[in-house]
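Following: one structure in structure tokens, then a few remarks.
Removed from the display is one protein chain of the complex; every other protein chain stays in position.
For subunit A:
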Amino acid sequence: MFYERCKELSSTLTPAALGLPVDYSCPYKETIEKLNTMSQQNTPIGKLYCLQETIDNIQIDVKNHFKSSLRIGEPVPLPSDDLISLLATIIVQANLNFFPSDVYYIENFHWPFSEGEKLSFVLVTVRAALEFIKSADVDKYLPTKQKKKTSLPSRVTPPIHSSLAPPTVPPSLLKLHDEEEGKKEVPPLNETLEKLKRLRMIDDNIVTDRNNMSTKPEKQEGRSFFERLMYDDGVMSSVDFPSPSKS
């Protein structure tokens, strides 16, 4: 569920869309790599240190980006608002399958020695970013998205892709994750092109499903179920605990 939510947000939730300064719009490649190593850690404290390094790495990435843009001076240190926003965009892009479960694990099983200290702060910041991801209103950031990708039609409504997707786009094409190539391979059919264009969003959402388990109808069901949850469930403080089979 969380994984799908991240997929949904990954193209929308960018530092620019969140109104952050242009200094923060950098790839965060190392930070994302760092965050991805969290699942290799087994202990709560190991995971927590990994998160701490991730957060520290954000500042380094911002600094390096600032330097690479050949500007004079130093970027301002990250205030909390920006840190949460950036962390949220990084989590969304990191393709983490069981992130909320990991956070839940840390919260409930780490030795509570760090109250009031840096690790405690790290945990709270991560929770804040998680809450933000869960509650972020996708449509709110859509205008920026439309500005950026003018070719993109407005949000694809469920009936369209459920009726079009399975017969027209072979799964292998979806898996390629390379739309341009896909378009070149099927050039003569204008109709297919049109459909492909419309499908771009679904493509984003589905392609890199690691387990390769999601078929169209399932996806459809999952999304609407999630959306229902998102809008019905007003409780902010609970951490979702997605079962592995769903994601």
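Just so it is clear, a residue touches a chain if its C-beta (ideal position, glycine included) is under 8 Å from a C-beta of that chain, and two chains touch if they have at least 3 such contacts; residues count from 1.
Keep this in mind: contacts and distances are computed from a predicted model.
Of "SKP1-like protein", "GL25282", "Ras-related protein Rab-21" or "PAS/LOV protein B isoform 1", only "Ras-related protein Rab-21" is the UniProt protein name of the chain excluded from the display. Screening A:S25, A:Q52 or A:N95 against the full complex identifies A:Q52 as the residue touching the chain left out.
What subunit A contributes to its contact with the hidden chain is residues 41, 45-46, 48-50, 52-53, 55-57, 59-60, 63, 74-81, 83-84, 114-119, 121, 124-125, 127-128, 131-132, 135, 236-237.
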